[in-house]
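With one protein chain removed, the remaining protein chains of the complex are shown where they sit.
Our next item is chain A:
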Amino acid sequence: MAGRNRDTSPPDGESQEAHDRVQGDGSPGDVLGGGPGGVFQGDASGERAQDDGPGEDPQGGGSGGGARGSGWGGFLGRRLLGTAVVVVLVSVGVFCLLYLAPGSVQQTLLGTRPATPETVAAIQARYHLDEPLPVQYLTWLGGVLRGDLGVSIRTGSPVADMIGERLPLTLALTGYGTLLAVLVGVPLGIAGAVRRGRATDRFVVTAGVVGLSAPPFAVGLLLLVVFAAWLGWFPVYGTGEGLVDRIWHLTLPAAALAVGAIGMLVRFSRAALIRELDQDYVVFARARGLGGAGALAYALRNSLVPILTAAGLVVTGMLAGTVLVEVTFALPGLGSLLVDSVTFKDVPVVQALALLLTLLIAAVNLLVDVGYSLADPRVRLGGRTS
């Protein structure tokens, strides 16, 4: 049976992962068992994709891992290659956006400008529309690689400048949101795991599901109603002047962004800690007379790895959620720029933003994998231990 499993070739890590998906560990908050909803699901799925990375080496042991070039270098090499393939494919897709837009390409690029010989000639000089498609793609890619992202159809200014102006706000918002999510989500998840099955746990789990289900724009508007309109604690709109004022202005948007991430972190950290608390070493530590705190410290350290992974996914989920939050709070960041450009069919800006966001997310995923392998020696030593 095992032999057949090998030659019909799902790699060992994959079938192990499949096993996880079906069996889970039976715990209610088992994220690996079923993708939760909310903005973060797409990324929770990404987590599954990554999950067979770390799973691969320990499971593959001598046979699977060894055959494919084991050790840390092989692991990182495969990850880098995968990321590169995705980025290249995405760049092709992003280039094709120009041809997806209804109407002729030239019309799309003209926008609302009149089709004078000069404007048509300028577009021709830049996009080489009469050349074959692969040449057009390579010309465009060459420009992108040199940092030339084109000119916005809507505003006429260089795309790179527009992005540069708006990037800091989006980064600040994402960072603030991640901080809030980690500070609230992880302790809640730990509380749920420690008080498993009791009222606290049920509350934490339910709150986690609701948080995970709540779209950031709905949360944002509800926060505005409660904290800005009724209580008057926070401003309704604007980004603020100076550091303190800016933090004050960005608190509600960051909170709206964090709610979904909190839901996910609660699930991940609770499930991870419960898994560890069920291990023999915790039972043994308790039997030896270590108090709750001492045993918990051991378990926490070991559940740090999955929590770390979740934190990386939170960042990528936030980059998607920031689009909705920036529109809700009328903040001038990359997300609102994307929506404005998409609505106006400002294809060069959309292309640049799609590429940038994909690159950011791919980079975060890669960092998470590296962090995972640093935190868990089994991942990088997998090939050598057996």
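As a convention for this text, a residue touches a chain if its C-beta (ideal position, glycine included) is under 8 Å from a C-beta of that chain, and two chains touch if they have at least 3 such contacts; residues count from 1.
Note that in this section contacts and distances are computed from a predicted model.
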By UniProt, of "3-isopropylmalate dehydratase small subunit", "D-allose transporter subunit", "Phosphate-binding protein" or "Peptide/nickel transport system permease protein", the chain left out is "Peptide/nickel transport system permease protein"
Decide which residue listed in A:212, A:277, A:331 or A:368 touches the omitted chain of the complex.
A:212
Among listed residues A:172, A:285, A:323 or A:368, the absent chain is touched only by A:323
Among A:123, A:186 or A:224, which residue is in touch with the absent chain?
A:224
With the missing chain put back, which residues of chain A would touch it? List them for me.
1, 4-5, 8-10, 14-15, 17-19, 21-24, 26, 28, 30, 33-39, 41-43, 45-46, 48-49, 82, 86, 89-90, 97, 100-102, 202, 206, 209-210, 212-215, 217-219, 221-222, 224-225, 229-230, 236, 316-317, 319-320, 323-324, 327-328, 338-339, 342-343, 345, 347, 350, 354, 357-358, 361-362, 365
